[in-house]
Structures are given as structure tokens and as C-alpha cells.
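Note that this complex is displayed minus one protein chain, with the remaining chains in position.
Moving on to subunit A:
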Amino acid sequence: MHLNNIHYEEKKATHLRRIWQTFIDNPLALVGLWAIACLILLTLLTPFIAPFSPEAQNSQAILMPPSWHEHGSVEYFFGTDDLGRDIFSRILHGVQLTFGMSLVIVFAALFIGFIIGAISGMMTGLKSSILGHLFDALLSIPSLLMAILVVAVIGPGLTNVFWAVGIAMVPQFIRAIHQAVHEELQKDYVTAAKLDGANSLQIFWYVIMPNVWDILIIQVTMAISAAILDIAALGFLKLGAQAPSPEWGAMMAQGLDNLLLAPWTITIPGVAILITVLSINLVGDGLRSALVPKRN
């Protein structure tokens, strides 16, 4: 390019800026990001927005269809369930349980998985292999079976979902981080840093980690969507959140008795789960296509 202005300095975008640019070039990913931002906002603001309490029952309005139906009423936007509870308020409160819970679980699992995975990845030989494969046995137990095992030991309930899904998730993080760190460790630029006299902590944090973050971010988005589906599945099977709870999967289980009479008590929580998971996957997909070309 010919520059007319001699004072003009060509600006080079930073690494992060370029990733962000690629990311927002994908409109679907941006939609997903907005949806997630709204969900996070909802998790914090639900008690102030929801028109009713999630347990408030109205015996005058039982199984009322959603407002767009001819028998519906705007007062109950998504209709009511068999106890006359407002589904809209319950969905809003469910954001906190299903989505908020998944975030908590994933970050707790990430914390533990990161520490173990990083240590085992930095080590070599038998020790590394033992630490890395120690949790492979847990990896082979499907998350739902792990949850069944946890429920058999400590009984059903929302707090136990935390342990069930969390225990199933930690080995995945350990494996992902272990592999990523191990792979980077073989590369020449790490050897160069070693020859420069960097100790292993410096190598890990300043040399290897900058190249592992993107894998970690992708893994986290995948884990969040898997966690939401697991929490909801457990609620649906009545092994997780229990009856009056507005957790989305549990709401569907409660609506199951009226499946034929009032299909919206099932459809609406289902759509809520679908939209949430879809927007997270859209962001994950966008991030992957923004980050991965850089690796090759």
C-alpha cells in the first residue's frame, strides 16, 4: 500500500485483537455470545425480574396455556403447570440452577484438573504416565453412571449433582491439559528456553502456557454445554434436583404427568435448554475456528 501521509504508522493488531476480529466476523458466534451475556445477566438479576416466586401456586390458573394460545393470558407468559405455578418465572429461576450451576461445576473441575494435568504433563516417564492415566478409569465411566454411583452413595439432590458431574468432568480436564502440555514440551522452542536456563516453573508459565490457553478455552466451552445437559438429564431422571425445584430438567420431569394434556410444560424447559446449549456451542465453534488456524 502506498502511504501518502509520512506520519502514518501502520498499526499491527495484537494477537488477542486478531482473534477477536476473526471471532466477530462469524455472526452466529456473536449471537451466541450475546445470548450467553444475557444468561449471565439473568443469573444475577432473576429475583428482581421474575413476576412470581417459583413456588407460588395459583389454584385459579391451573395448566393455563402460553399467552400466544387463544386461552392463554399475558399475565402468565409461558402458561402455568399443574399446580398453577408460573412457568416463565420458573424458567427464569432455573437459569440460576441449570446454567449457573454448570459454570460453578466446570470452574471447580477446571481448577483441580488444571493442577493435576499441569503437574503430570510437566513430568516425564513413569510418574507422568501414572498420574495421567490414573483418572482414565474414571473417564471410561459415563457421566450418568458416575452420577448414579454418587447418588447411590450420598442420595439424590442438587448438591450431589455438583459432585456427580464434577467427578465425571475432572478427568477430562486432566487429560486435555496433560496432553497439551506434554505436546508442547517436546517442541524446540521449549528446549531453547531450557538452554537459556529457565527453570521448570518459568518454562511452564511463560513458555508453555501461552500456547495451551486456547485449547483450555475450547475445552471449557465444551465442558459447560456437556455439564448443562448432564444436570438437566439428572433432574429429568429425578436423580438430581428434586420436585419443587425449578431446575429445567426437573421441570420436565414434573411436567411428564401432563405430557398429553399440557405439552408446553415440557416443551418450554426443553427449548430453554436447547437455546442455552446451542448458544454455548456456537461460541465454542466460533472460538475454535478463530483460534485453531493459528496453531497450524
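In this text, contacts are C-beta pairs under 8 Å (C-beta built on N, C-alpha and C of every residue); 3 or more make two chains touch, one makes a residue touch a chain; residues count from 1.
FYI, contacts and distances are computed from a predicted model.
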**OP:** Given the options "NADH-quinone oxidoreductase subunit F", "4-hydroxyphenylacetate decarboxylase activating enzyme", "Electron transfer flavoprotein subunit alpha/FixB family protein" or "ABC transporter permease", say which is the protein name UniProt records for the missing chain.
**Re:** "ABC transporter permease"
Original post:
Of A:I40, A:L158, A:A198 or A:L278, which residue touches the hidden chain?
Top reply: A:L278
Original post:
Of the residues listed, A:I148, A:I217 or A:L291, which one is in contact with the missing chain?
Top reply: A:I148
Original post:
Which of these, A:I40, A:L63, A:L83 or A:L139, touches the one chain of the complex that we don't see?
Top reply: A:L139
Subject >> Where the missing chain touches subunit A, by residue >> reply: 28, 133-134, 136-145, 148-149, 151-153, 155, 225-226, 229-230, 232-233, 236-239, 249, 252, 256, 259-260, 263, 266-267, 269-271, 273-274, 277-278, 280-282, 285
